[in-house]
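Omission of a single protein chain aside, the complex is shown with its protein chains in their original locations.
Going in written order, the chains are labelled A and B, and every chain counts its residues from 1.
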Amino acid sequence: MPSLKELSKKKELLSGGQRLCAGCGASIIVRQILMAAEDPLVISCATGCLEVATTIYPFSAWRIPFIHCAFENSASTLSGAEAAYRSLKRQGKIDRTIKFIAFGGDGGTYDIGLQALSGVLERGHNLLYVCYDNGAYMNTGIQRSSATPQGAATTTSPVGKAIPEGKQRPRKDLTQIVVAHDSPYVAQANPAYYNDLIKKVQKALNTEGPTFINILSPCPRGWRYESSQSIQIAKLATLTGFWPLYEVENGKYRITYRPKKRRPFREWLESQGRFKHLLSEKNKGIVERLEREVEEKENKLLALAGETPSSA
Amino acid sequence: MGKIVGLTGDETAAEAMRQINPDVLAAYPITPQTEIVQNFSQFVANGVVSTEMIRVESEHSAMSACIGAAASGARAMTATSANGLALMWEICYIAASYRLPIVMPLVNRALSGPINIHCDHSDSMGARDSGWIQLYSENCQEIYDNLIQAIRIAEDKEVLLPVMVTLDGFIISHAMERVEILEDEKVTEFIGEYKNPYSLLDVDNPVTWGPLDLYDYYFEHKRQQIEAIEKAGEVIQRVGKEFKEISGRSYELMENYRLEGADLVIVAAGSTAGTVKAVVNQLREEGVKAGLLKIRAFRPFPVREVSQALKNAKAVAILDRSVSFGAEGGPIFLEIRSALFEEAKRVPVVNYIYGLGGRDIGIDEIKAVYKNLERIAQTKKIEKLVGYLGLRE
Partner (left out) sequence: MKEKGWKEIPLGGLILEAGNAEKYATGGWRTYRPVRDEKKCNDCLLCWVYCPDSSIIVEEAKIKGFDYEHCKGCGICSAQCPKDAIEMVEETKFVLQEKGEQ
């Protein structure tokens, strides 16, 4: 991977003046992805925070070709562009090498755009799909999605007397769903580990076929923490086992960063207001259950990667 | 000249698409459109087209992929019917507002529910406000001719709008007719190259498609769309004239069939127009001054041409193959009644809803409509403004 010094000499492809919240993880992710790319890019983006805030007419923060169509079709819209590229290239009407990246939030990817994503993966389009996963419908005001972690309070999974734990169901493991499509390259990344993220993006862009990276996107507003803490909290997600960093290359699992000793899951919960209610005495059982589940998931992943489980 | 062949409506559409040879075709199968995509798939398998075909997992993705392709400077097509159109609804509006000249045969089929696979116009009529140009076809020949002209109309730089070419499900889509096919080269030359000044693939001149457009500019963008679809009227006529030069067949926004001196006029769109023509011929022989106004372009709606054609009639019946629930009459009726409002002389106009879910309409029913028009012309009285043809009480 090129050093930051080298990367900093490249042209900045996302301008300032976009209107994401202060401390938003989405634009950190986008910037890191754009600095990773070596070829010209064409971008599509699902409706959501990233799209809305970067392209408020008549302003666009994108210094590269960009299309937004709707909420559920970032993947299928870009598949049309990629097919056009193949068609025009085959006909000798275009000779440049161009790479394609589709962005979607967790709502636009785990939920409403899952079918379009699945179609693109199955059809084998040569594109990279990036989900920036902030774990709720943040753009519309923090409603729960199928990516919302169990126990998180959102505006549609609020904490109340009858439901003291917030979101009652565990989150969907989208990365595994993509792996089940036998995509040549699937990974989970985290902008706090920019080195790892950039390497994964370069790998994905240099892989023939549909590739996918699920990237944790810290959200000060929705997760309820102070904006300067985005990177620390993102780091904590990986250190506590909530967001393991791994890749699956042609079916082969590899953990790309494994903390020497996993930090207590409780630290992750304590870092954000959306989990505050879980720390009360009466929710102790829920926290214990969540801790158990994180450990089980970790062990499952370690087994898939052929690594030895953590000593309990 | 080209050749004369026997083809079904779906086969005709596929044949026109083979000659158009789009850069990208994204489609999902739905009855009664299936033969179009099946035939086209065979063309792809045989290597006779240079199209990149995307076998999408839904119509929603079909239209989305067409948008991505057309925004990348590719000529993009799809085809669908009924529920398929309903699923791509959201994206149809986006295609029109992004000014992407996507062309789509729509095999008219009743919208669910209950589910039905046969013809009516509820699908295309429901999409009438989506910003698409709509051309209705009476028979296989018109499907062919309309599709080829649609490319030119859609891509005209004064227009840049998507076009749907409709054909009646099963009645036309699965009926074999005599069709004159032009030589491939003639079609290639007629449609020319698709050149969008802005393309996603023009990485040296990056543009942003589909921004968030709020109260400060959205209205202006809609006004541009209004201008474009209004201009489309002239372009449809111009392309129709040019098409005559290569085919011998001329096209207008609508077809006046024996309207000279006609007192009793039926207005219809799609295959029913053919049946009405047969009745008109019969009645004319009997001395009845019957005529037909066939709607070809429903969007843009040729208001002035229609009122001009109907203003001297003594009674007019509009046949609608769809319902606008809660409105007084079907969509074509509402347009025509509104168009006639500007005429000094009031023309009596009635509406018949017919053929829903594929219910057949025959010579006798159409004769009955002319009989009723005769009565209205004589008595100047309309007993029933909106009636139903072929419905059991």
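One rule holds in what follows: a residue touches a chain if its C-beta (ideal position, glycine included) is under 8 Å from a C-beta of that chain, and two chains touch if they have at least 3 such contacts.
Just so we're clear, the structure is a prediction, and the values are computed from it rather than from any experiment.
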Touching the absent chain when the full complex is considered, from A:4, A:163, A:180 or A:303: A:4
Absent-chain contact - pick from A:135, A:151, A:191 or A:244: A:191
Option from A:60, A:109 or A:188 whose C-beta touches the chain left out: A:60
Which of A:15, A:155 or A:250 contacts the chain that the document leaves out: A:15
Chain B residues that touch the omitted chain in the full complex: 97-100, 160, 198, 206-211, 213, 216-217, 219-221, 223-224, 227-228
Touch list for chain A against the chain that is not drawn: 4-9, 12, 14-28, 31-32, 35, 54-66, 191, 194, 220, 226-232
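One rule holds for everything that comes next: only the chains that are shown with their structure count from here on.
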Chain A - residues contacting chain B, complex: 40-42, 44, 51-52, 55-60, 62-70, 72-73, 76-88, 90-91, 94, 96, 98, 115-116, 118-119, 122-123
Of all residues in chain B, those that touch chain A in their complex: 23-24, 26, 50-52, 54-58, 60-61, 64-74, 76, 90-91, 94, 199-203, 206-214, 216-217
